[in-house]
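A single protein chain has been removed from this complex, and every other one stays in its place.
Labels A, B and C are assigned to the chains in the order they are written; within every chain, residues are numbered from 1.
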Amino acid sequence: MKHGLGIPDSEFVRGDIPMTKQEIRILTLAKAKIGSADTVIDIGAGTGSLSIEAALLAEQGRVIAIEREPEGFDLIKVNATKFKAANVEAVLGAAPEALEGLPAADVIMIGGSGGKLPEILRCADKLLKPGGRLIVTAVTVETLSTTLNIMRQRSEYSVEACCIQVTRIQQVGASNMFKALNPIYIIACSKKG
Amino acid sequence: MKHGLGIPDSEFVRGDIPMTKQEIRILTLAKAKIGSADTVIDIGAGTGSLSIEAALLAEQGRVIAIEREPEGFDLIKVNATKFKAANVEAVLGAAPEALEGLPAADVIMIGGSGGKLPEILRCADKLLKPGGRLIVTAVTVETLSTTLNIMRQRSEYSVEACCIQVTRIQQVGASNMFKALNPIYIIACSKKG
Amino acid sequence: MKHGLGIPDSEFVRGDIPMTKQEIRILTLAKAKIGSADTVIDIGAGTGSLSIEAALLAEQGRVIAIEREPEGFDLIKVNATKFKAANVEAVLGAAPEALEGLPAADVIMIGGSGGKLPEILRCADKLLKPGGRLIVTAVTVETLSTTLNIMRQRSEYSVEACCIQVTRIQQVGASNMFKALNPIYIIACSKKG
Partner (left out) sequence: MKHGLGIPDSEFVRGDIPMTKQEIRILTLAKAKIGSADTVIDIGAGTGSLSIEAALLAEQGRVIAIEREPEGFDLIKVNATKFKAANVEAVLGAAPEALEGLPAADVIMIGGSGGKLPEILRCADKLLKPGGRLIVTAVTVETLSTTLNIMRQRSEYSVEACCIQVTRIQQVGASNMFKALNPIYIIACSKKG
C-alpha cells in the first residue's frame, strides 16, 4: 500500500478552480488506504489533484473522477496527462446521478456534494465494497454535521473525524510569516469487511 | 477598567494597510488592562484601530500612535476623528527614534517593529512605568522568539504568551463556510509594581 | 460599556467542573456587549466564571446563573462571594424549565444545553428584549450546527460566528512549548431593536 505522493500544489494546472492543498491530499489518501489495484471514485474532483495522486497509488486500479463544472472536467484531463495517470477517467456530471452504472468501489472520496449529500451518501454506500473506505472532506458546518449524523448511525461503519488546520510559514524578507489555510474536516468511514 | 469595545472591523477606514482584526483587538486590549487615565503608546499603529479603541477606554488618558507609513499616519487621524477619539495623538515616524521624548507610559503595545525589535524593547522598558504592561503582537517567528527570548530574561517582568487562531464562519448560500484568519501571537509582559 | 475583565483562570474556585478559559470569556463578553444596567441570563453557568465577569460589567444590573449540577451551583455562589459580585443569582436547575418566570433579558448566554438546545433557543428568544444579544458557545458539532441552523432562519436576528483556537505558550526549562486548548465556537446573535 502507498499513501500520498506529496506532489507540490504548484505542479498542478488549476485555473480558477479551488484545489485541495498538499497536506490535506496526503492525509486524505493515507486515511483512504488506497491499494495498488483499487477502484476509486472521486466525487467533486475539482482540478483532479486528489484523483491523480490516487491513480498513481492505485497503479493497477482505476480512478473515476466526477466533476460537474466543465472547467474542472477539462483540468482533470490536462492534469492526468501531465502526470501520466492513464487510469483516471474524468466524468462530466453531478452526483448522485453521475454515480449510476459505476462499478463497485474500494474507496469513495467526496470533496463536493452540491447540496445533495444525503442522497450521495446513500448511493455511495451501495457502491462501496465491504471493507471499503468512504472519505468526506468538509469545508462547511453543514457537510461536517450531515456526514457525522448520517454515518454515525450506520452500524456497519466505523467513523473517525478530525479537523486539520495548516499554517504555511513563508519567508518575507528576513522574517518567517504565518499564513493560515482554511481548516478542513476529514471524516473517514470504514465499512466492515 | 474597561477592556475592548468590540467595534466591527468594517467600521474603520483602512485603505491598503493591514489591520488587527476585531477578536485580536479585544484580547490585546484586555491583556493590556487599560485604565481610564492611562498613558498608552502604540508602536506600529497601522490604521489606528487598536489606538482608537485604547483611547476610548483610556477616556481621561492619552494614546500616542506611532506609524512610519504616511498612509497609515493619515488613516489614524481619519479614524480618530470618525470615532471621536480626541485623545489619540498620531506621530509619523519609526521606533525606536520616534520614542524619544515621549512621556512615561502605563501601557506600551508593539504591533510592528521594522526589524528593530531588540532596540524597541529596550526603549520601551525605559518608558514603561512600574506596574505597566507591555504587549507585543507577533505575526512572524522572529518577533515571537525575539520577544520571548528578551522578556523571559528580565526578572522584573512576568510574561505570558499565547497564539490566537480565529476562523470566521461565513454564510455562503445555504452553507456556513470556515474561513481562517492568520494566527496572531500575543505576548503580555507585566512589569512589577 | 465595559467588556471583559480578564480575570486569570486560576483565581476562580473550580473543583472538577469544566471552565470557560480566560480568552474565551473575554471574547464572549465583548460580543455580548454587556451594558452597566443589563439583565443577563447565563444558561449552563458551570463554575460561574462567565456569570461573575458579566456581573462585574453589569454593575447596576443583575446576572441569573443557571446550572443543573449541584457542584457547579455551589461554586457559582463561592466565586460570586470571592469576587464580590452580589448581583449574581445562582439558580439550581435545567433549562428550559429553569427559564420559566425569569425577567426579560438584555443578554442571554448559553454555554450548556443538556441536549435541549432547540427548546432553549425558543425560550431564549421569548425572554430576549429587542436589541438584545444571544451568545452561544459551542464545543460540539451538534451545538454549532443546530444553533446556526435555527438562528440563521430567524430574520429578526443578525448572526455572526467564529471559532477561537487558543494555544498557550508555556515555559518548560529554557523552552517555550505550545499547548493547545480545545477550540470553541462562538455564535453571536443580535436581535433587531
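As a working rule, a residue touches a chain if its C-beta (ideal position, glycine included) is under 8 Å from a C-beta of that chain, and two chains touch if they have at least 3 such contacts.
Note that the structure is a prediction, hence the values are computed from the model and not measured.
Interface residues of subunit B facing the missing partner chain: 141-142, 144-145, 148, 163, 165, 183. Interface residues of subunit A with the unshown chain, by the touch rule above, are 1-6, 23, 26-27, 30-31, 33, 148, 152, 160-169, 171, 176, 178, 185.
The chain not shown here touches subunit C at positions 115, 139-143, 165, 167, 169, 172, 174-183.
Keep in mind that, in the parts below, only the chains that are shown with their structure count from here on.
Residue numbering at the subunit B/subunit C interface overlaps substantially, since over half of the positions present are found in both copies.
Between the chains B-C lie more C-beta contact pairs than between any other two chains. If you average the Cα atoms of subunit A and of subunit C, the two centres end up 38 Å apart. The distance from the centre of subunit B to the centre of subunit C, with each centre set as the mean of the Cα atoms, comes to 27 Å. Each of residues 141-142, 165, 183 in subunit A touches at least two other chains.
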